[in-house]
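These notes concern the structure reproduced below.
In this view, the complex is presented without one of its protein chains, the others remaining in place.
By letter and in written order, the chains are A and B; residue numbering begins at 1 in each of them.
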Amino acid sequence: MRRWPVLLMLFALVALVAGGVFAGEAAPLATNEAVEKRLMAISEELRCLVCQNESIAGSQADLANDLRREIRKMIGEGKTDREILDFMVARYGDFVRYRPPVKPSTWALWGGPFILLAGGLGALVFFLRRRNRMAPPPILSEEQRRHAAALLDQSDT
Amino acid sequence: MTPELGHFALILAFVATLMQGVLPLIGAQRSQAQWIALARPAAQTHFLLLAFSFACLAQSFLANDFSVAYVAQNSNTQLPAIYRFAAVWGGHEGSLLLWVLMLSGWGAAVSVTSRQLPEVMVARVLAVLGLVSVGMLAFILFTSNPFARLLPAAAEGSDLNPLLQDPGLVFHPPMLYMGYVGFAVAFAFAIAALISGRLDAAWARWSRPWTTAAWCFLTIGIAMGSWWAYYELGWGGWWFWDPVENASFMPWLAGTALIHSLAITEKRGAFKNWTVLLAIAAFSLSLLGTFLVRSGVLTSVHAFASDPSRGVFILLLLGVVIGSSLALFAWRAPKVSAGGAFALVSRETMLLINNVLLVVATGSVLLGTLYPLLIDALGLGKLSVGPPYFNTVFVPVVVPLLMLIAVGPLARWKQADLRDMARRLRLSFVLALLAGIILPQLMGTWTPMTALGCLLAVWIASSTVFQIVERLKIGGGSAPTSFWGMHLAHFGIAVFVLGVTLVGGYQEEKDVRMQTGDVVSVGGYQLRLLSISAAPGPNYRASVGEFELSKNGRVLKTLHPEKRQYFSSQMPMTEAAIDAGFTRDIYVSLGEPLDQQGAWSVRVYFKPFVDWIWGGCLLMAAGGFLAVFDRRYRLRVKAAASLPASATA
Partner (left out) sequence: MKRFLLPLAAFAVLIGFLAIGLTRDPRDVPSPLIGKPAPAFTLPQLHDAAKSFSVADMKGRVWLLNVWASWCVACREEHPVLVEFAKTGQVPIIGLDYKDKVADARQWLDKLGNPYTLTAVDADGRVGIDYGVYGVPETYVIDKQGIIRMKHTGPITPESLNKKILPLVAELSR
C-alpha cells in the first residue's frame, strides 16, 4: 500500500482532467499526516470524560474535540507522547488513561492474567501427574487397541 | 385493559413457575410420580403465559398506549411500527420480560424434546429453570413492572433512544438473550445432575446439544452487536472492550470452554467436576453481565438507565442462585469418580489445555472489567481499563489457544502419537510460515503482528481442510454432522483471525474537509462529494450526503451517509454509509458542517477484509448448529445409558 498514494493521486488527476470538472482533492483536516497519526495513537489511549465510555479519538463530544486540538498543538510544539500524557493525567487524573499506569495498586491488574496463566498451567501439570500416578496410562496390546478404536468409532457416529 | 391482562398473565406465570420450580423437585426427591409429572405442563403453561404477557406489552406499544409508563418512556407516535415493536425490549423492564420469555421458551423446548430422558432428570432440570425464572419474575414484578400505568397518561411518548432506532435492535438483543439464557439449560442440567448425585457421561451427552445451541445464539448475538456498533457509532471500530461487551464475551469464553470439556466428559467420562463447574460459571457470568449492565456500577456506552435498588435485587439474586449452586457443588463434587485414564499426549490433555487457556482468558477479561470497581471499593482511586490493556494481556493468552486449534483435533483419545501428529501437520506448518512471510508483503507492509495473524489463520484453516480431506478418504466420503460442525467452526475462527489481522494492520482512515465537488482518495478508491442536502425522516430530519464512489475513473456506486437530528430527543446521530465488499468496506461518515460555504468534516475509512470478522463468527455459529443436529443426540436413552459403563471401565 506504500506506493499506492502516488498512483492514487495520478488516478485522481487523470480523472479530474478527463472529466473536465473543476474540483479539488479534499483538504485533510490535519495539515500534516504524521501529526494526525500520532494524534490518533495518543487520543485512542485517552478516555473522554464527558462521554459514557469512549476514547478521545472516537468521541464527537465538544470536550473531545477541544482535547484533540490541544494535543495537536502540543505535538506541533514538539512535545513527546510522554509529556502529552502527563499533561492529561495532571488535569484529569489516572482515570483519563485507558492503559492504567503500572504502580502498586495496579500490579494485580497487570500481573493478574499472567499469574492466572502460570497458575492454570501449573495446576494442569500437577493434576495430570497426580492422575497418572493414580491410574497409570493404559499400555494396550495391539488387539485391545483395535478393540478400543472400534468402540470409539462407534461412539463417534 | 390490555396492560392489565398482561400484568395478570405475568402474575399467573409467576405462580406457574413457582409450581414448576418447587413441586417437581420435591417429587423427584420423594419419588412421587404425580409431582414429577407436573414439571412439563407447568413449564409449558409458564411459557404460554409469558408469551401472552409479552404480546400484551407489544400490543400496548403498537397501539401507542402512553398510559403505560414504560411505553411512554420508550416510544412515540412518529416511531415506525417495526421499531415500536422492537422498542418492547428497548428499555430495562421490557428487555427483562424478553429475558424471562426466552428462559421459559428454552424450558418449554426442553419439556417437548426430552421424551428420551429419564422423567426424574427432566423434572429436576425444569425445576431448576423454574427457580431461576421465579427470581427473575419476582425482580420484574417487584422492581421493574413494564405494565405500570402512568396517570394521567402522557399525550406523547418521549421516544426510543435514537441509537436504538436501527434494524440492529430488532435482531441483536433477542439473539444475545437467547444465548445468555440458553446457558441456563446447561446450568440446569448440571445442577440437576449434582442434586441426583448421578454425574455421568449420559448427563454430558444430554446437555451438550443445548449448550452448543445456546453458544451459537450467543455467537450470533455478539457478532451482530459488534456489526451494529461498527456502522452505528460512526467511527468504524468493531470491538471496544466496553464493560457491556465484556459482559457478553465472558459467558461466551466460558461457554466455549464448556463445549470442549463436555466433549471429554461425554466421550471419556472424565473431568465431570470441572465440566459442572464450567456449566455453573457460564450461566453465572451471564447473570453477572445482567448485573453489570443494569446496576450502574460501571460506566459503559450501552448501559441501561440504572437504579441502585434494582442493583441490590439482582445482586441478591446473583448471590442466591450462584452461591447455592457453588455450595451444592462443594458438597457433591468430592464424591464424583475420576473417569477414564489417558496418557499425557492425548485428546484429553489437548482439551484440558484449551480449557485452561479459555478460563485464563475469561479471568483476564473479568479482572480488567471489574478492576476499576475493585480499586474504587478499596478506596484507591479511580481507574479506566480500556482497549490498550485488554489487547496487551489478551493476545498472549489467545495465541497459544489458536495454535492449539490446528493440533487438538488430530490427537486421539486416551493416547496420541506425537510423531504421527507432527507428520500430519507438516504441510500446514509450511503453508502457515509462507503465509506469515508473504501475505503481509502482498498487503503492503510486513509487521510482526500482521505476520503472526496471517500465520495463525492459515495454520488453522489448512490443518482443518487437511483433516477433512483425510477423514473423507478414510470414511468413504462421509462423516457425522458433528465432525463437519467442529471443523466449520474452527475454520470460522481462521476467517475471523484473518479479518481482524488485515483490518487492524491495513485500514486507512482520513479526516477531511469537503465541499461539493471535492474528492477524497482512500485505499485506491475515490469518493466525490456530489451534494449534501436536507431530507425529512419519519421522526427526524437529516442532512444526507451524496458521495460517488469510483475506482480508476469507473463509477461504482453512490453512498448516502446521514447526519440525523431526532425531533423528540434532539440527539444528533451519525448514520455511516458503507459499501461492503468481500475484500473491503468503504466507510463514509459525516462529521459536522464547518462553515457557511457548505463545507463539512467527513471521515472516510478503507477497511480491508473487515466483513470476514462477522463472516467468521457466522461460520462458527453455523458449525455449532451442525453439531447440535448430530444424529447421536437423538438416540434413545438406553443407548446413551450404556455409554458410561464402557467409557469408565
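Structural remarks
Following the convention adopted for this analysis, a contact is a pair of C-beta atoms (placed from the backbone, for glycine too) under 8 Å apart; a residue touches a chain by one contact, two chains touch by 3 or more.
Keep in mind it's a predicted model, so treat the numbers as computed, not measured.
For the chain left out of this panel, the touching residue among B:345, B:374 or B:479 is B:374. Residue in contact with the omitted chain (choice from B:5, B:62, B:170 or B:326): B:326. Only one of the listed residues, B:275, B:295 or B:507, touches the absent chain: B:295.
Contact with the chain that does not appear here is found for just one residue of B:277, B:360 or B:385, B:277. Contacts to the hidden chain, counted on subunit A, fall at residues 49-50, 62-63, 66-67, 70, 89-95.
Mapped onto subunit B, the footprint of the missing chain covers residues 273, 277, 280, 284, 291, 295-299, 308, 311-312, 315, 318-319, 322-323, 326-327, 329-330, 333-334, 370, 372-374, 376-377, 381-382.
Convention: only the chains that are shown with their structure count from here on.
Between subunit A and subunit B the centroid-to-centroid distance comes to 21 Å (mean Cα coordinates, whole Å).
Against subunit A, in their complex, subunit B makes its touches with residues 233-235, 237, 240, 242-243, 267, 299-303, 338, 341-344, 349, 352-353, 356-357, 359-360, 363-364, 367-368, 371, 375, 380-389, 392-394, 396-397, 413-415, 443-445, 480, 483, 506, 508-514, 517-521, 523-524, 526, 528-529, 550, 552-553, 574, 591-592, 601-602, 631-632, 643, 646-647. Only residues 1-2, 4-5, 7-9, 11-12, 14-16, 18, 21-30, 36, 40, 44-45, 47, 51-55, 57-58, 60, 93-100, 105-106, 108-110, 112-114, 116-117, 120-121, 123-124, 128, 131-132, 134-138, 140, 148, 151-152, 155-157 of subunit A touch subunit B when the two sit together in their complex.
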